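Quick one: this structure, given as structure tokens, is what I'll be asking you about.
Every protein chain but one is kept in place in this view of the complex.
Then we have chain A:
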Amino acid sequence: MGTTASQLGKELLSEYQELTFLTKQEILLAHKRFTELLTREEKDIPNVRVPMERILTLPELKSNPFRKRICYVFSTSEHKDGSLTFEDFLDLLSAFSDSATMEIKSHYAFRIFDFDDDGTLDSDDLQKLVNCLTGETDDTQLTFEEMKQLISNILEESDIDKDGTVNLSEFQHVISRSPDFVSSFKIVL
């Protein structure tokens, strides 16, 4: 694909603009930030993968409780190690950009929340999700009872076909009514 580490080709840049929700400046900024993550040797390798640990040092992701999930979801690596190429990184930023559609945002949100990658949000996924949201410390964690109540409430609301799990279309149905999903599902470099 001809991604040289130092400079983006003009053609490629316009293609990236075509394929993402990012503007030219944003793509260039993303490229700059991405190359900053690379070591010196890696800079010459085209299509280099940056391991997840290094991606997570980005301040924009550092305090996000879903940071690992985000990496896993956007990674195209065969080893499922959450490492990102520059294109994966652009995909990530595009999905989290201002102008991305509700559809694509909710799609990726669903995949991020689907911790076991089985295509549905079951009660285990929801539990993990809630634990992520409440933080790791003991004083913010919900008790077992509360968790049970909460999950049953969530399922009651959003599990339209009553199969005990929330699937993508149900998820999108719920999300699309939310007034502030689009404004909060954003990451800006």
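Descriptive notes on the structure:
Assume contacts are C-beta pairs under 8 Å (C-beta built on N, C-alpha and C of every residue); 3 or more make two chains touch, one makes a residue touch a chain; residues count from 1.
The rule is short, and it goes like this: contacts and distances are computed from a predicted model.
For the chain that does not appear here, its UniProt entry gives the protein name "Transmembrane channel-like protein", which is one of "Transmembrane channel-like protein", "39S ribosomal protein L41, mitochondrial", "Defective in cullin neddylation protein" or "Annexin". Residues of chain A that touch the chain left out of the display are 1, 15, 17-21, 23-25, 59-66, 73, 75-80, 87-88, 90-91, 94-96, 101-104, 107-111, 113-114, 117-120, 122, 126, 129-130, 133-135, 137, 140-142, 146, 149-150, 153-154, 156-158, 160-165, 167-181, 183-188.
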